[in-house]
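Note that this complex is displayed minus one protein chain, with the remaining chains in position.
Then we have chain A:
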Amino acid sequence: MILSVRDFAIGFQREGQNLVAVDGISFDVEAGETFVIIGESGSGKSLTGMSIAGLQPPTAFVSGSIRFKDREMLKRPDAELRKLRGPEIGLIYQDPLSSLNPVWPVGDQIAETLVAHGLAGRAEARKRAVEMLERVRIPDPRRVASAYPHEISGGMRQRAMIAMALAAGPSLLIADEPTTALDVTIKAQMLELLAELKHEMALTIILITHDMGVVAEVADRILVLYAGRIAEVGPADSIMLQPSHPYTAALMTSAMISQTPAKQELNAIVGGAPGLGAFPAGCRFHPRCPRAQNDCKAVEPPRRKFGVVELACHHPIEAAMSLTAARS
């Protein structure tokens, strides 16, 4: 186990009110797996990812525990967290153009990580930067190293970002919606690259996304987050193919556009995700849930084991009926 999150909560104080964005979630990430956190915008998935690297907004209040390789990450001094970012934890963001500094050549920015952590001198770091670019399958890495971000294509920029994040040799890579800004073919290449790098560099990957296509390609295990709470967590296969939580089921059917006949209407989930500070009582999904009953409005469902997954639902979908039930 490389990462262990226990009762983690994060929120903000606004006008004297406590707005809780992530409300007591627990999960483990095993070394070497690709762990996907999936959820709508506002579900708290990015905040969770940032907090693992100690990059939560300074105004946020946090509680619970995030242990990375037996080190408590919450409330660790900034200077120590900084030493872990790069050599232990790498991060990539969704927008590869604005995440690269336009005034420095790409190679310099990859080298910077190594220099910042004292892993190499300037000249050595520059050589390693070229090697990293080669490693992320960039043709002619020498030329790209001395190119400025605006001189290379979007796909190359994202590869350069990955090279930056992996240059210092982290064991955990957190990718926050890394494919959002990319078109479909480049997205596929990127996922393939991540999968290959994972094996070559013995990485653990935490992928944060709302893109079901991405999930299907790479996930070993999936965590479904809804309104700051865990809906369901378990092996990717069972969550993708036999979702037990009605929310997961709704997410999957809304994503199965390619498998539904052309004339059938797109399955959207009714209503919108609740806003921060406006979470409904009981099960937070109940106003949008087709299976909701009276107990869902009053009692928050506890997390429990259900087959191979763990979920928080009073009326989960039985395996045999899962897909048909969700579609009807």
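Basically, a contact is a pair of C-beta atoms (placed from the backbone, for glycine too) under 8 Å apart; a residue touches a chain by one contact, two chains touch by 3 or more; residues count from 1.
Note that contacts and distances are computed from a predicted model.
The listed choices are "cysteine desulfurase", "ABC transporter permease", "Putative membrane protein (TIGR02226 family)" or "NADH-quinone oxidoreductase subunit H"; the UniProt protein name belonging to the chain that is not shown reads "ABC transporter permease". Annotation: of A:E40, A:D95 or A:D211, A:D95 touches the absent chain (contact as defined above). If you put the hidden chain back, the residue from A:E33, A:E112, A:E217 or A:E232 that touches it is A:E112. Per the touch definition above, the residue from A:R85, A:R159 or A:K187 contacting the chain not shown is A:R85. The omitted chain makes contact with chain A at the following residues, 46, 53, 55, 82-87, 90-91, 93-95, 98-104, 109, 112-113, 116-117, 161, 164-165, 167-168, 176-177.
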